[in-house]
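One protein chain is absent from this view; the other protein chains keep their places.
Now for subunit A:
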Amino acid sequence: MDKTIESVAEAVAGIGDGAVVMIGGFGGSGAPIELMHALIDRHRQTGSPKGLTVVNNNAGNGHVGLAALIEAGMVAKLVCSFPRSADPRVFTEKYLAGEIELELVPQGTLAERIRAGGAGIPAFYTPTSYGTQLAQGKPVAEFEGRPYVQERWLKADFALIKAHVADRHGNLTYNKAARNFNPLMCMAARETIVQAAQVVPAGGIDPEHVVTPGIFVNRVVEVPEPQQEELLNRAGATYP
């Protein structure tokens, strides 16, 4: 078994128009910048993919990564908890112009919906958002005397993931708080595509240290010294 592939271009080649794509990260931490930029490269060359639904905690920052994906006009809908950042202009302008749809989800509900999608649980109840605008239209039920809101699973066609170390079976570790949504999204996508700073042979990660077991991963591409959104923005970078 060998899930490794040679290039980020090859890694994202199968993502088509209208796909639902989960993208890991919390702000720039754990964001797979190189995979997103490869998707933008393909769009520039072929006009595809477009009309994407993207699931991410945020809505991009500056003009790189997710912000660049939105700026390129590739995203029709965003599912996120916090579409604000130090420089949120790209998303804000498109949203206020009615050019991008937003589904706003409380952060813990977003995480649990993704987990549920990966775990085969179609719906669950949470106290979060009860009595607020974000619970409107959702079923409510009482358990042990308290009201809870029903939420549904969230699944994707593809997940773009940033890992620290991967082995050839797709077992993954992450770097510090770059873990965030990444392990959940690995579970919830039909095809999970991982960029890892280092790819090692099977056995190169202590089984006690594996965070995401390879069963949740389909493709792994090595991206040594991956870019960080925060540093790109401080340098005033734009993509392309």
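What we mean here is this: a residue touches a chain if its C-beta (ideal position, glycine included) is under 8 Å from a C-beta of that chain, and two chains touch if they have at least 3 such contacts; residues count from 1.
Here is the rule we go by: contacts and distances are computed from a predicted model.
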* **Omitted chain, identified by the protein name its UniProt record gives, among "ABC transporter permease", "Thiazole synthase", "3-oxoadipate CoA-transferase beta subunit" or "Dihydroorotase"** => "3-oxoadipate CoA-transferase beta subunit"
* Check the options A:18, A:108 or A:139 and report the residue that touches the missing chain. => A:108
* Which of A:26, A:216 or A:239 sits in contact with the chain that's absent? -> A:26
* Structure fact -> The missing chain sits against subunit A at residues 26-30, 57, 59, 81-86, 88, 91-92, 95-96, 102, 104-112, 114-115, 126-134, 174-184, 211, 228-231
